[in-house]
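Mind having a look at this structure? Questions to follow.
For this view, one protein chain was removed and the others were kept in their places.
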Amino acid sequence: MALKTVEQYYKSLRQVNPTAYILGEKVTNVVDHPLIKGQIAGVAQTYALAQDPAGKELLVGKSKLIGEEVNRFVKLYKSEDDLLTKVKMLKFLSQRIGTCYMRCTGMDALNATGVVTYEVDKKYGSNYHERFLKYLKYVQENDLVVWSGLTDVKGDRSLRPSAQADPDMYLHIVDKTKDGIIVRGAKAHQSGSLCAHEGLIMPTRDMRESDKDYAVCFAVPSGAEGIIHVYGRGTLEERAMEGIDLGNVEFSKFCPLVIFDNVFVPWDRVFLCGEYEFAGQLVRTFGDYHRHSHGGCKSGVGDVLIGAAAAIAEYNGVANAPHINAKLVEMIKTCQTMYGCCLAASVEANKSNSGIYLVNSILANISKLYEGKEYNEVIRLLVEIAGGFVADMPSEKDLHNPEIGHFIKKYLKGVDKVPTEDRMRMFRLIEKLAFETRDIVSNIHGGGSPEAHRMTLLRDTDLESKKELAKRLAGIKELGSII
Amino acid sequence: MALKTVEQYYKSLRQVNPTAYILGEKVTNVVDHPLIKGQIAGVAQTYALAQDPAGKELLVGKSKLIGEEVNRFVKLYKSEDDLLTKVKMLKFLSQRIGTCYMRCTGMDALNATGVVTYEVDKKYGSNYHERFLKYLKYVQENDLVVWSGLTDVKGDRSLRPSAQADPDMYLHIVDKTKDGIIVRGAKAHQSGSLCAHEGLIMPTRDMRESDKDYAVCFAVPSGAEGIIHVYGRGTLEERAMEGIDLGNVEFSKFCPLVIFDNVFVPWDRVFLCGEYEFAGQLVRTFGDYHRHSHGGCKSGVGDVLIGAAAAIAEYNGVANAPHINAKLVEMIKTCQTMYGCCLAASVEANKSNSGIYLVNSILANISKLYEGKEYNEVIRLLVEIAGGFVADMPSEKDLHNPEIGHFIKKYLKGVDKVPTEDRMRMFRLIEKLAFETRDIVSNIHGGGSPEAHRMTLLRDTDLESKKELAKRLAGIKELGSII
Amino acid sequence: MALKTVEQYYKSLRQVNPTAYILGEKVTNVVDHPLIKGQIAGVAQTYALAQDPAGKELLVGKSKLIGEEVNRFVKLYKSEDDLLTKVKMLKFLSQRIGTCYMRCTGMDALNATGVVTYEVDKKYGSNYHERFLKYLKYVQENDLVVWSGLTDVKGDRSLRPSAQADPDMYLHIVDKTKDGIIVRGAKAHQSGSLCAHEGLIMPTRDMRESDKDYAVCFAVPSGAEGIIHVYGRGTLEERAMEGIDLGNVEFSKFCPLVIFDNVFVPWDRVFLCGEYEFAGQLVRTFGDYHRHSHGGCKSGVGDVLIGAAAAIAEYNGVANAPHINAKLVEMIKTCQTMYGCCLAASVEANKSNSGIYLVNSILANISKLYEGKEYNEVIRLLVEIAGGFVADMPSEKDLHNPEIGHFIKKYLKGVDKVPTEDRMRMFRLIEKLAFETRDIVSNIHGGGSPEAHRMTLLRDTDLESKKELAKRLAGIKELGSII
Partner (left out) sequence: MALKTVEQYYKSLRQVNPTAYILGEKVTNVVDHPLIKGQIAGVAQTYALAQDPAGKELLVGKSKLIGEEVNRFVKLYKSEDDLLTKVKMLKFLSQRIGTCYMRCTGMDALNATGVVTYEVDKKYGSNYHERFLKYLKYVQENDLVVWSGLTDVKGDRSLRPSAQADPDMYLHIVDKTKDGIIVRGAKAHQSGSLCAHEGLIMPTRDMRESDKDYAVCFAVPSGAEGIIHVYGRGTLEERAMEGIDLGNVEFSKFCPLVIFDNVFVPWDRVFLCGEYEFAGQLVRTFGDYHRHSHGGCKSGVGDVLIGAAAAIAEYNGVANAPHINAKLVEMIKTCQTMYGCCLAASVEANKSNSGIYLVNSILANISKLYEGKEYNEVIRLLVEIAGGFVADMPSEKDLHNPEIGHFIKKYLKGVDKVPTEDRMRMFRLIEKLAFETRDIVSNIHGGGSPEAHRMTLLRDTDLESKKELAKRLAGIKELGSII
């Protein structure tokens, strides 16, 4: 049976044994670390809900490859419907988790690799696609969590990979042997890498011939020798250390820097190796998929934002004020736009040669543009609705202090019917939703930065045909481009 | 054969004989009037393209009712796919016409009437739905153009219909006979009423018991006795009168005020008559359909806006400037958002009891909100890209004046390769696209005003369930609403 | 006495005798032409209000040059207070005229010429400043209206003036004689040139050595031989031709293309002649002044927009609806921002070597950026508040038609207390305010386009010192720039 239980997930994760550093300390038991366990709990939900009647319909699909039901996070997109269901699944999960459960990165990376290995083989007669399918079978059969390692640290951004002062600023092949390759470099912002069994590593940008050694794609266990996960610190982490004032009481997020210090990868896990002209296609395919994922995910978190705004308005005694309603409408507008554009990107999908469906890149990227900008205004509106206690509410420790606890309970009270503690919890949740760096910066930079989406939009829009429409209506005879 | 040719359309339209006033004059031959013929030409395209290989796929569908292919503008929405195709059809047509062809109003009105008559009958045992289907059969068999009369003149907007100083500020039943009803009132902003054979008249808002006589829905020929079409004047109409500097050389729009001066309607054309509690449902169903139509239509016009911007940038010699590209991206973003939300509203459709599919109201209304606000910025960006000649370019008469024509040709030249006349045509098109009141105000107020969309959004959003999501994540036990 | 009466203005204007073409016809009496007289009426207000107790305080100042009171439109900016008063004067006039009265262009051009001629003389020992002051004396003593000719037609915008296929795409010196210079070229968008006695012509951009002949500044009578004014057509002009449905019943705007067909200029009217390195300073100084003027002017028109919105809301019966109030607040916010930034640009002024004060360019350009973008939203909000009759209201001729006039009066009625005709007038005013191309495009492109303002902002901001602030707070030792 290809679907793991929550217990099996935890058990298997304990066997990964990654090399990890957290705030300057080497940590051996990451699974129970207070800064890590919150996201593992989120990932665990992707197992739990796959076995729950409410979630099963969205989270489980049939794999032709292994002839069994698999978790959708390890399934290929074989139809428009798979893409629609993916968006709905991510919305569903985010509504319940309120932060990152990270498996979408692997799902999108697997699909992108599936699409592009097929194309590389077609050109070069290589057998990457077969290797990939074998690997995917392993992933499906074991219901693994996969992180996707794209974002290199990049060094000087005005220089190409091979032109950097330090050649390791982009991950690259440093040696090839008959058994495999040796790679070096570092991947930043690796959401939840310590919750995963495996990493699927890809280039972060297009490559030229001079960047050949940087055109590499491969799979690697999270605990492989030479891989070091360094926890990246964020706002609010002391709350997790203390175990109070958490806001989101169960779930959280973290994003290590993952260093590859001469890591060996055997050939059967190598899916691109020097075919530089496919690096761009690989990252763009992943990028379009991942922006599509964000639209589902963040519209689900958006429902939490909207719900928190409506709840705190109620707790404060201002529900139904016209200006509150007007703000809720703006919040709904942006969140549903992100969702709607991703549904539309699914409906307007195209089938690739590999049989895997590609989302409509324009609509997927537009969804992400709203996430990058207007969604930030959604969060601001939440803070505007909530009021000043998002900034500076006394601690739970003050609430429980025998000398001043009764004052806190008295003075942080809102409307009469709501217990002070519930109101404090809602403020803490809003603080978490609005000010947790790992979540908020992801809205802007996750799945590529807004400028990348804008470039995609322009590149993928057929301006010539639109010019012709205008010329025809204006009665202009010369329809072709003049340039 | 249920599909009329263009010639048949023109011929049949000449037989309608409406009572019409244009700029203070009674006009008998409206079909050839310079202020009217531009929109008739647009409507004619809905016939022409239905017989064109490129258009047929979108414009023609099968009607179970008459067992024949019909023009999609007279077809019911019997599936999600019908709704998706409608959006694509409207985009396709708007790309080619660049302004209003008005048949979507009738299409949406017919469908809304189909949905609601079924419900009324279910409650009251009336036979409105049967009457409606009989009427629809007539419309389909004759491939008629139908305008939908919703927008009453409204008088004092703080007062309900029955509370107005003048009872005629909303159209109402003034008498009932054994043969039918007599109605009085006026409907404003009736896009293209003089291009149509028939009108389908509906209430413009919800009604209470005291407004019973205002809860009326019926069909009426455009030329029926007592109906007076009064042309509403707009910007740029003198260009049509002169026949030069048109911008859009073939197509244009007009929107009469239509007065019902004691008009008789036989019972078999009456589809609601006093069942006031259904008035709201009727207008809301129409509203959601029509906002869905707008998203298709205006994203098609949007392609013309984008194309005109790209073309004039080229003509001016500034194509590929980074700031021009950034502006084009913003234009694409908004137009595709409108389109995407309407595709999504189709995918998220629900089947009504009548068998007709209802769009997702939230997504359809959001699309229209972008049209009402951000689309105006798209137009501003077009003007910003184009430059000052949108404001004040000399006339075509100056270009042809023997004394100064050569100066105009010399000084209005842009890049060397483009003839001055082509550049002038493009500026004129942009002027038309940006400053024709009948088009631009429709972006804001057509299909209801933004405030109506915002109210719909709030009403149709399930805030309670979203509050629960937030409460669960915050660890709050009491999940129900406190209010 | 240096202040002309309205009668003296009209009389003197009739003596100008410009060569003018309007819609393909040569026109000799431009003063009474229906398309021209509306703006002359606006300019006449600058004379009338200078003699009115309410206006005098703002419109009249003391000139040291002639030792008399002069109209502020021909006065130099000799203090921060002069700049503050200028902003307030323009706001005051726009509130009363609602459209362009054009004299600010001459005022700003005179001041810019005063600043720069002083600098040229300092470098070259030329006597441009003396010539300029002599010319200014003439302008002040005769209280003349001056238009400023900046905007060349520009041809291919990717090419510099001297690199154009046709060398006349920027106005330039084609010959020099002992008596003066001969110039050729054309200036576009010359607001109200036919209301003026004189033109003050300047370069439209910075120039390099190869563009030497294009670095020219001079004064010329509007009726000089070889100057041809070609009326640029705009929306709504037929209303002026018919004399009804005007919206703004007294005032309007027009903007000719002005052709210089080998025009002779005597030396004492030449203020720059080949000193190409000063062309940029001249146009930038003018630009900053003129953006400062716009802030005063358009915030005054903004008061009319806000007033029209509040009035029509009242006429429609929706005054005090929360969403109407929220929209009014947005309108006020933008208009007052434009005004406030220009007051601030006056307070932060610097004295130039010539003794004339320079506005703070950053604040002046920011004001114009709001005009270029957010002010368009102000206008959209006006249309949103007003409703659909901005698009398509029947004509005044329909109101007076004996057969249907009573219907118009009946059905266009709003709240009971307001006569239908007043409501119609308000809708017409709103149509004019929102859709008159010459006004609206000026918001975007008048005084330079938004991209020019953005470039100015970046160029005039001291980024280095701001980087140092950040570095100091971060505890970074190396403060200097690395580039």
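Letters A, B and C name the chains as they come in the text, with residue numbers starting at 1 for each one.
The rule is short, and it goes like this: a contact is a pair of C-beta atoms (placed from the backbone, for glycine too) under 8 Å apart; a residue touches a chain by one contact, two chains touch by 3 or more.
It should be emphasised that the depicted structure is a prediction, and the values quoted were computed from it without experimental measurement.
**Q** Which residue from A:Lys78, A:Arg208 or A:His323 sits in contact with the chain not drawn here?
**A** Touching the chain that is not displayed is residue A:His323.
**Q** Pick out which of A:Ala2, A:Val120, A:Cys255 or A:Cys273 touches the chain that's been left out of the picture.
**A** Of all options in A:Ala2, A:Val120, A:Cys255 or A:Cys273, contact with the hidden chain holds for A:Cys255.
**Q** Write down which of A:Pro18, A:Gly149, A:Gly234 or A:Gly307 is the residue touching the left-out chain.
**A** Selected residue, touching the omitted chain: A:Gly234.
**Q** Which one, A:Glu451, A:Glu464 or A:Glu478, makes contact with the chain that was left out?
**A** A:Glu451
**Q** In the complete complex, which positions of chain C touch the hidden chain?
**A** 84, 95-98, 247-251, 303-304, 306-308, 310-311, 314-315, 319, 325-326, 328-329, 332-333, 336-337, 339-341, 343-348, 362-363, 366-367, 369-370, 415, 417-419, 422, 425-426, 428-429, 454, 457-458, 461, 463, 465-478, 481-483
**Q** For chain B, which residues reach the chain that was dropped from this view?
**A** 322-323, 326
**Q** Even though one chain is hidden, which residues of chain A still touch it in the full complex?
**A** Counting only chain A, the missing chain is touched by 21, 23-26, 151, 153-159, 165-166, 168-169, 186, 188-189, 228, 230-238, 241, 245, 254-257, 259, 261, 316-318, 323, 372-373, 376-377, 380, 383-384, 387-395, 397-398, 400-401, 403-404, 407-408, 410-416, 431, 435, 437-438, 440-442, 444-445, 449-451, 454.
One rule holds in what follows: only the chains that are shown with their structure count from here on.
**Q** In terms of residue numbering, is the interface formed by chain B and chain C classified as same (over half shared) or different (under half shared)?
**A** same
**Q** Using Cα averages as centroids, what's the distance between chain A and chain B in whole Å?
**A** 40
**Q** Quick one: report the Å distance separating chain B from chain C, using the average Cα coordinate of each chain.
**A** Taking the average C-alpha coordinate of chain B and of chain C, the gap between them is 38 Å.
**Q** Can you tell me which residues of chain C touch two or more of the remaining chains?
**A** Touching at least two other chains: 323.
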